[in-house]
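Missing here is one protein chain; the remaining ones are kept as they sit in the complex.
Take a look at chain A:
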C-alpha cells in the first residue's frame, strides 16, 4: 500500500485525496497525570502534506501535531461508536505482549517505540483508505488540529453525565423499594409466630394431635425469628449500592469540570474569531457582519487611514494574544480530557466489577433465605404428618 516514505500509491478513489500522512517521529515526554504524579510517556508526530491534485507533488512543508498513544485509542473508540457496521482497523498493541524476550516487554524500549510508530502510521493509512472512514470530518481534525479531542469528548462527557444521573436515580429508587419490601417481609415472617402460640394452646386439648402441633409451633416460632438475620444481611447489599449512589456525585463533578474547560476554550475561540473578522473588515473596508459601529461610521463618515492603521495594529496584537490563549486553553482542555477519560474508564471497570460482585452476593443471600425457608417448612411438615 505504501512505499518507504509513506506516500500513498493505491489507485482509484477511496484514499483521502490530496493528503499525505505519516507518523514521522517519536519523543519522550514527562508530565503530571490525572493524579498529579510525574510520568514519562511517548508522543508521536503526525505529519500531513497536502498533495497538489494536478501535479501530484506534495507541499514540502508539512503540518504536524504531536499525539500520544492514548489519543489514538480515544479516536479509534470514537470510530467504533460512530461506525458500528465498519470493521475498524486496529491499533498496535498497547503493552508489549507476545514477547519472546523479557527485555522487550518495556514500553519505553526504543525498538518497541519504533514498531509502534510504524503501527500507528499503518493505522492512519488504513483509515485514510477506507471508503467510509476516510470521509469522517473528525479524522481530518485528528490529523491536523489541536482541540479536536475536546469535541470528541463533548458527546462522551455529556453521555457520562447523563449516565451519572440515571445511575443516581435508579439506585435511589432501588433503595426506596428495598426499604418498603423489607418492612413488609418483616410483617409476613413475624405474623407466623402467632401460629406458634395458637398451636401450643390447641395442642393442650388434643391427645394424639398434640405433640405434632406443639413441635410444629416451635418451628413457626423459629421461622418468625429468622427474619432479623436475613434483613441484617441485606443491609450489606444496600450499603454497596449506596457507595455507588454517592460515587455518581463525583462523576458528575468531573463532567462539570469538563464543561467549564470547554466553555472557557469556546469563549477564547469566539473572541479570537471576532477579532479576526474585525481585522478583515478594517483591512478590506467591507462590513461583513452587521454592527452598530459599522453603521455609524457609514453614516457619519469613515476613519482616516492613520486611525485605521492604529486600530489594525491593536487588533493584530490582540489576535496574537488571542491565539496564544486558545492554544493554552486547548492544551488545558486536552490535558483534562485525556486524564479524566482515563479515570472514567477506570471507574467504569471498577463499577462493573463491584456491582457484579454485589449482585452475586445478593443472589447468594436470597438463595440462603430460600433454603432456610424450605428447611423450616419441611420440619413443620414432618410434625404435621405425625399428627
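Rule of thumb we're sticking to: a residue touches a chain if its C-beta (ideal position, glycine included) is under 8 Å from a C-beta of that chain, and two chains touch if they have at least 3 such contacts; residues count from 1.
Note that contacts and distances are computed from a predicted model.
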| item | value |
| --- | --- |
| Among "LSM2-LSM8 complex subunit LSM8", "Sorting nexin-30", "Calcium and integrin-binding family member 2" or "Centromere protein N", the UniProt name of the subunit that does not appear here | "Sorting nexin-30" |
| Hidden partner chain, touching residue among A:40, A:173, A:274 or A:307 | A:173 |
| Contacting the left-out chain in the complete assembly, out of A:116, A:192 or A:338 | A:192 |
| Interface with the undisplayed chain - residues on chain A | 163, 166-167, 170-171, 173-174, 177, 180-181, 183-185, 187-188, 191-192, 194-195, 198, 201-202, 205-209, 212, 216, 352-353, 355-357, 359-360, 362-364, 366-367, 370-371, 373-374, 377-378, 380-381, 384-385, 387 |
